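Data first, discussion second: the structure below is written as structure tokens.
Removed from the display is one protein chain of the complex; every other protein chain stays in position.
Order of writing sets the labels: A, B and C. Residues in every chain begin at 1.
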Amino acid sequence: MKIKKHEHFVLLSEDGKFFKIFKYEPEKEIHTHLGKVILKKNLNYGEVLISSKNKEFYVLRPSLSDLMMNVERKTTIIYPKDAGLILLELGIRPGIKVCEVGTGSGAFLTLISNIVGKRGKVYTFERREEFYELAKRNLSNYKLTGNIEFFLRDVEREGFPEIEVDAVFIDVPEPWKIIKFVPKILKKGHSLGSLSPNIEQIQKTKKEMETYGFVRIRVYEILIREIMVRDVGTRPKEFGIVHTGYLIFGNLLFKNLQ
Amino acid sequence: MKIKKHEHFVLLSEDGKFFKIFKYEPEKEIHTHLGKVILKKNLNYGEVLISSKNKEFYVLRPSLSDLMMNVERKTTIIYPKDAGLILLELGIRPGIKVCEVGTGSGAFLTLISNIVGKRGKVYTFERREEFYELAKRNLSNYKLTGNIEFFLRDVEREGFPEIEVDAVFIDVPEPWKIIKFVPKILKKGHSLGSLSPNIEQIQKTKKEMETYGFVRIRVYEILIREIMVRDVGTRPKEFGIVHTGYLIFGNLLFKNLQ
Amino acid sequence: MKIKKHEHFVLLSEDGKFFKIFKYEPEKEIHTHLGKVILKKNLNYGEVLISSKNKEFYVLRPSLSDLMMNVERKTTIIYPKDAGLILLELGIRPGIKVCEVGTGSGAFLTLISNIVGKRGKVYTFERREEFYELAKRNLSNYKLTGNIEFFLRDVEREGFPEIEVDAVFIDVPEPWKIIKFVPKILKKGHSLGSLSPNIEQIQKTKKEMETYGFVRIRVYEILIREIMVRDVGTRPKEFGIVHTGYLIFGNLLFKNLQ
Partner (left out) sequence: MKIKKHEHFVLLSEDGKFFKIFKYEPEKEIHTHLGKVILKKNLNYGEVLISSKNKEFYVLRPSLSDLMMNVERKTTIIYPKDAGLILLELGIRPGIKVCEVGTGSGAFLTLISNIVGKRGKVYTFERREEFYELAKRNLSNYKLTGNIEFFLRDVEREGFPEIEVDAVFIDVPEPWKIIKFVPKILKKGHSLGSLSPNIEQIQKTKKEMETYGFVRIRVYEILIREIMVRDVGTRPKEFGIVHTGYLIFGNLLFKNLQ
């Protein structure tokens, strides 16, 4: 499959040490520890390029994980292990409307925007101008802004504008301060989710969810281990990320609205 | 939001012990350990029904996890914790074409069909007629067959028909026997994934992937813990699932095709 | 090695399904799902007995884990995975004096008594007579009472008698209520440990430890997975224990005694 101009692709060196996402520019030169790589005209996914030091470089199609992890980051981002379960628990699928509070660097936004697709919609709220601008840049870079409405707004203080959504995801330091505004915008019976690194944040969020009409509240932690399957032996990687956060989900009822 | 006739909804008792997915039939009676519940006309997501024993029952929108876990099962199914990462790593999104080998009960198929949407396509292969029929039934039940082509075919022996796809997922006992057929149908640079409970299966699959032109091969294990956040104390659930399987992913190159 | 009369040994069936600890009684008959086994005179560790159904039974030396897990239990017990780290962090070794609060069924006591040996000493406190008697019975059964002093006493209300110890371990529902009594009996610079299933218990215990002169406070969680290494495939066991408790440790200073 031919790569279009400005489309993103992964460039991976044969030794696995060089791994980067680029926008395709024909005849562009890329300098690496294994020599110079020239992006030939009419480049296709799956091709092998040979560097000036005679090493192989692979041209690959980025996964959704790659796109998320590749945003320019100034905040903690949501990792694929957590993002996957959030999609499933919130029922994020093509055509639905999603509200995200805490745009951050826009990593998770990249994923939601991809999944709800052209007929869907994402409303994303960020109170710090720096991240609001960063996320806009990151998403424009991926040409993913068509279904996104960006808000520079402190939901904690101002609440939401007039919207109605199928799912809400909150990723801010004090998610419990947002909960009371959610029943206004979330369709009844539908799901809210939030991620927090500390268990106290989850405890407070849960309490607010109970107060504002949420039921079926559940909390999970997802762990991932990379397994090294090698000729010299198979074992989990020895060092790595041990904890990112706890995930909380719940469904909104009609009753108890305050 | 009004629930349409035959649409699926979750019915959950206030004590959390009754949790089931039903197709909506107005005025249907449901018998539970907390008494009889009648599905009133014009039922909405988020409503609270009162049983004959004066207990609350919640009417909720099913998540994608719920739909997966709710299929009639005669096989091991793929769990949401694993399914989420598979989506992201294979780049499954609206409009793409996916090939699944090993339809099984159709749980994961429910998810892929939902995500690729109307403009996407899923080709799913099953060699045992019993599961082929079961999965068809499960997916019809969800009205999700519009973008699915079901094949009763032993890919291990017969290979694939003439198709071209953006992603391949294999969930059979001997995935390594399928690998040699994949380069014929998978777009170059794109991703293949597979899940196996035993590490030897992954080792063999990896070897075949290397032989048939796959690079960036990576193996993960995902663990999930449910956290009980209760007034009497917060802790992970004491017993549960400790292992489902290992996930392997890789990208296909042009070179080395045999 | 010859097994002495009334010494404990493990009897294990060849299919692994029968696993029990017995006190050796020559010529005793044991009835199992694989037939009757007769304990011959002059039985040795490592012998294979043949049952009336012609199946093999192995006579094995019990490990310290086996002895712990084999006590008659009426309480939650401490598991080997946790007990091992507790030994190391509290520096439990031959000849030292240890105080245990919360005797329970006596499983962990079995281990401490074994490790401190004849020249060591264990003071163990239990407020419920039922468990006090049970633990005494369990430890007598192992002939391990020589270095143990059992107290039927509610430390929470009455504090400790006049003792001085090298290490303290607390395993009660409200460990934080015991902390204030510990500086009176624990040698300065030495360690206190406690295990609790809920994180709130640990949080409260930590606060009290800070108040009463403990430093270097650290909290761990230990997880164990059994790995099935079989001809048909290697993988972690699919179901099992996911959580037992959190462990907290700290060292006592001279200062801040209140």
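Here is the rule we go by: a residue touches a chain if its C-beta (ideal position, glycine included) is under 8 Å from a C-beta of that chain, and two chains touch if they have at least 3 such contacts.
Just so it is clear, the model here is predicted, and its values are computed rather than measured.
*Asks:* The chain left out here touches which displayed chains?
*Replies:* If we consider the entire complex, the absent chain touches A, C.
*Asks:* Please pick, from A:L134, A:I148, A:I199 or A:L253, the residue that touches the omitted chain in the full complex.
*Replies:* Only one listed residue reaches the unshown chain, and that is A:I199.
*Asks:* Using the document's contact rule, name the residues of chain C that touch the chain not shown here.
*Replies:* Within chain C, the residues touching the omitted chain are 1, 9-10, 12, 16, 44-48, 58-65, 68, 80-81, 83-95, 111, 114-115, 117-118, 187-191, 199, 202-203, 206, 215-229, 234, 236, 246, 248-249, 251-255.
*Asks:* On chain A, what residues meet the omitted chain?
*Replies:* Missing-chain contacts on chain A: residues 197-201, 225, 232-246.
Throughout what follows, only the chains that are shown with their structure count from here on.
*Asks:* Report, in whole Å, the distance between the mean C-alpha point of chain B and the mean C-alpha point of chain C.
*Replies:* It comes to 43 Å between the two C-alpha centres.
*Asks:* Any idea how many Å lie between the Cα centroids of chain A and chain B?
*Replies:* Once rounded, the distance between the two centres reads 21 Å.
*Asks:* At least two partner chains per residue is the criterion; list those residues in chain A.
*Replies:* Residues 199 of chain A touch two or more partner chains.
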